[in-house]
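Apart from one protein chain that is not included, each protein chain of the complex appears where it belongs.
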Amino acid sequence: MTVTALLFASYADVLNRDRVELALPAGATVREALAQLRALPGGGLLPPAPLVAVNQAYARDDAILVHGDELAVIPPVAGG
Amino acid sequence: MTVTALLFASYADVLNRDRVELALPAGATVREALAQLRALPGGGLLPPAPLVAVNQAYARDDAILVHGDELAVIPPVAGG
Amino acid sequence: MRTTIVDRPIDPAVLLAEVADARNGAAILFLGTVRNVNDGRAVTGIEYSAYREMAERELAAIAQEAAERFGTRDIVVEHRLGALALGEVSVAIAVAHSHRAAGYDASRYVIEELKRRVPIWKREAYVDGTREWVDPTAQPSVMSS
Partner (left out) sequence: MRTTIVDRPIDPAVLLAEVADARNGAAILFLGTVRNVNDGRAVTGIEYSAYREMAERELAAIAQEAAERFGTRDIVVEHRLGALALGEVSVAIAVAHSHRAAGYDASRYVIEELKRRVPIWKREAYVDGTREWVDPTAQPSVMSS
């Protein structure tokens, strides 16, 4: 299955991109998707347990992904 | 000595005036000035212990007045 | 810092502009406005009056206290007197601060102290044509509970 990972702010900087299509086995969790991102050039600079959102809602790292999900990796927010 | 009493809002209504010159003995206190006001027509409608200010600062009813003081009798404030 | 008793409409934008400063990260504006219902009665307008000289002194003292307690001099307060229609602004308090928590606290301090001790009074006019001085220390009527 395919999941679209979105990267923002400092995370987009370290991975030098703001979007990655990930190919994952059925039943994969957020944690497995993050492991794939860490394997990319610069991915080692992501923190051990970043905030994530699946389809625009905050999610835990054991959430199970399904084909077509949008997985956002969210740096510390700084609005206001 | 003479003290100018100022009346506001509902107190001016009950005494039907907003200013009274009071003739008081030297050393008189706020309490004695209030007693004079109560003796005026409508003065019985003043509360037993109204807020007062002497020369634009809140004062206690045992404060001693001096000639020329401005004694304000202050209804419950309702600004804002 | 400025505190003023005014006899004309209050323009909140003026107060916000006065407290603006690039050192500040937060501005808080409080507006008190004339409500159409008070204590269960339909209100058509309010007339504000004051012991004007003392009200000006007390307002200035409150702003000074807020400046010292909360660490900003970017405080502007205006209170209006006279006849106000529904929805009109009776009081505006603008506070700016480098940090928001202290800004909110300063704003709150000014309005609570203003209501507690500034000698200003209001007489409400009701739909039935009667008028009454508002006494915040009185027990609310059964209707409003």
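Note that the chains take the letters A, B and C in the order they are written out, and that residue 1 is the start of every chain.
Simple rule for what comes next: a residue touches a chain if its C-beta (ideal position, glycine included) is under 8 Å from a C-beta of that chain, and two chains touch if they have at least 3 such contacts.
Everything numeric here is computed off the predicted structure, so don't read it as measured data.
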Next item on the list: Please work out which displayed chains the absent chain touches and list them by label.
Entry: A, C
Note to self: Out of C:R2, C:R57 or C:R100, which residue would touch the omitted chain in the full complex?
What the structure shows: C:R100
Check: In the full complex, which residues of subunit C touch the absent chain?
Finding: 12-13, 16, 20-37, 86-87, 96, 98, 100, 104, 107-108, 111
Next item on the list: State which residues belonging to subunit A touch the missing partner chain.
Entry: 6, 8-10, 13, 53, 56-58, 72, 74-80
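Here, only the chains that are shown with their structure count from here on.
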Check: If you average the CA atoms of subunit B and of subunit C, how many Å lie between those two points?
Finding: 26
